[in-house]
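See structure below.
The complex appears here minus one protein chain, its other protein chains still in place.
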Amino acid sequence: MTGKLTNAQIAWRAAQDIQDGAYVNLGIGFPEMVARFQPAGRQAIFHTENGILGFGEAPAAGEEDWDLINAGKKAVTIRPGTAFFHHADSFAMVRGGHLDVAILGAYQVAQNGDLANWSTGPKGVPAVGGAMDLVHGARRVAVITDHVTKDGRPKLVQACTLPLTGVACVTRVYTSLAVVDIEGGRFVLREKLAALSFDDLQSLTGAPLHVEGDVTDLTVPEL
Amino acid sequence: MTGKLTNAQIAWRAAQDIQDGAYVNLGIGFPEMVARFQPAGRQAIFHTENGILGFGEAPAAGEEDWDLINAGKKAVTIRPGTAFFHHADSFAMVRGGHLDVAILGAYQVAQNGDLANWSTGPKGVPAVGGAMDLVHGARRVAVITDHVTKDGRPKLVQACTLPLTGVACVTRVYTSLAVVDIEGGRFVLREKLAALSFDDLQSLTGAPLHVEGDVTDLTVPEL
Amino acid sequence: MDKRIASLADATAEIGDGATVMIGGFGGSGAPIELIHALIDRFLATGSPTGLTVINNNAGNGHVGIAAMIEQGMVARMICSFPRSADPVVFTDRYQAGRIALELVPQGTLAERIRAGGAGIPAFYTPTGFGTDLAEGKPVAEFDGRSYVQERWLKADVALIKAETGDHLGNLTYRMAARNFAPLMAMAATRTIVQVSHVVAPGGIDPEAVITPGIFVDALVHVPDPAQEEDLNRAGARYPEVTA
Partner (left out) sequence: MDKRIASLADATAEIGDGATVMIGGFGGSGAPIELIHALIDRFLATGSPTGLTVINNNAGNGHVGIAAMIEQGMVARMICSFPRSADPVVFTDRYQAGRIALELVPQGTLAERIRAGGAGIPAFYTPTGFGTDLAEGKPVAEFDGRSYVQERWLKADVALIKAETGDHLGNLTYRMAARNFAPLMAMAATRTIVQVSHVVAPGGIDPEAVITPGIFVDALVHVPDPAQEEDLNRAGARYPEVTA
């Protein structure tokens, strides 16, 4: 397999589906990259679990204020309209269904929307953070991920084998090869790289890909 | 029966048991009077259900600000150190056991501490307000009341016949004739008017009054 | 993004018959009189909305605000803790005539049920009301040897609240004890409509001082110098005004 999207390109594609004025939580790490690619003329309002709504981008090196960080403990900045609040209010926003979108990473996503993204099993120190709250709170839970694991195994699967983060919670997956919706317990293919055949994509996917209506080309800019 | 305390004198007696710095909620109506009689050198901090801690006395007539009221909808004032908060935080203070004392009125108090003070039965419009929360929240729930009803029936009873506000919640009753503790499901007499015999007091009380140790004279100033 | 709406009529236009409406305020403090009266205007002009369930601490006072809504026959049901007031005649008459339903809720339970609705907590346990008539029919459970009542969340289609200052994003501050239920109701309603005495641009409210973050607010109407319910009632006001 040669052609596949970079992480930046996956993040770019996910960013195109975020509406102007949407309240958005981006998971720590790779998903944070989505904020860089907001389409011109749209401005999402970003939420972070540790109690900030409407924060801005990272400050210049040396300008960090370590009381002003995001859930990934990276320094952020204030914008006009920023609000601070405590952790219970922050998760009232999450659990209460007030976020429009949460975009998270994944180890595995099952065709019924089950997500595994917090634990690779009994070894190591388990750490869950806010992921289990986010997957049951945001109105739309999307995943961005490479289509397969580093050793080539499918991440889109019939049933997760790793410990679950949430049950039947993911509705769309943006991968390095395709955009796949989860509807009625099935993967529904919406977009794929033009150079990739359906059969090749299916062979890299651990559960049947269904087609309903058009499958369009997954087109992203060089980044 | 001639000698009995006025409402002001009952309130005065109850005020003597409030320590300096105590957090206190006074029920609407008669109990509000307790605030007037804080002993010199002591300053309680008053809480009102509608979201103020540390408010001051009523403003002069004509100086009212109707956004600054207590639970009885009477105008109050700000003091140095006042804090405003919303209703859920206000009742977190109540239910969470953060108030030292709540002083409430009563229709009936039973010897096991049951309180009836919100409804006189099925007729009329029922209204409960914050009373049911206060009786299960404050560390000490005291009642101030005339010893008997207007038609002479006992208000301290074996079991309440009116709808309950709370179960086994009252620990002390200040009446127009006596101070009575509730301990182990019994009324324990602590103080009574000197001119009143134990037997006369018992005859005005709907359940046995027990004596443990001294019964002292209930002495209050002219007010 | 700009959540400002030009008129009270536009702000309240989409509230439908049978809606559940949370209305901020404790007695008169925090009562969004202008929003309520705009809703009455619409009802008088169009016959809608009616059959409403109204959630408020009280059930109106005098003949303005919620009392005027009830008097016009717009309210089928009240959920409140204290349906008494200085002048409760409007609610009392209809209640005793069986023309309005009442769900009586202890005040702290009312506040917590609304917060739970906003926070995604479908049920919780409270000691409040255990062993009383108001807990009848509700599940009870024992924790650490003490008995508690299970209470359910409260949500609404719409919240009508009054705030002091709002920015275009819907961040809000309140004025003294007028805050009361408003921040909770803003969380628990599908659509939260706010009348604000002052409007500022984003950045005009200190981020530390925001009480209701804009995520909980859908529409903002500027109502400078709002009426105070208590003042209206002391002046014997009625809504709509009775003209000779």
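Letters A, B and C name the chains as they come in the text, with residue numbers starting at 1 for each one.
Definition applied: a residue touches a chain if its C-beta (ideal position, glycine included) is under 8 Å from a C-beta of that chain, and two chains touch if they have at least 3 such contacts.
For clarity, every value in this text was computed on a predicted model and none was experimentally measured.
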Neighbours of the unshown chain, displayed set only, are A, B, C
Contacting the left-out chain: of B:98, B:140, B:186 or B:210, that is B:98
Among the options A:8, A:58, A:132 or A:220, the absent chain makes contact with A:132
Per the whole complex, from B:47, B:73, B:155 or B:190 the residue touching the absent chain is B:47
Contact residues on subunit C toward the hidden chain run 112, 116, 119-127, 141, 143-144, 146, 148, 152, 173-176, 206-209, 211
Missing-chain contacts on subunit B, rising order, are 20-21, 23, 43, 45, 47, 53-54, 78-85, 88-89, 91-99, 136-137
Omitted-chain footprint on subunit A covers residues 48-52, 65-69, 73, 78, 84-88, 90-91, 94-95, 119, 125-133, 136-137, 163-167
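Quick note on the criterion: only the chains that are shown with their structure count from here on.
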Reported most central chain by Cα centroids is C
Dist(centroid_CA(subunit A), centroid_CA(subunit B)) in Å evaluates to 56
Rounded to the nearest Å, the gap separating the Cα centres of subunit B and subunit C is 30
Listed in rising order, subunit C residues that touch 2 or more other chains are 115
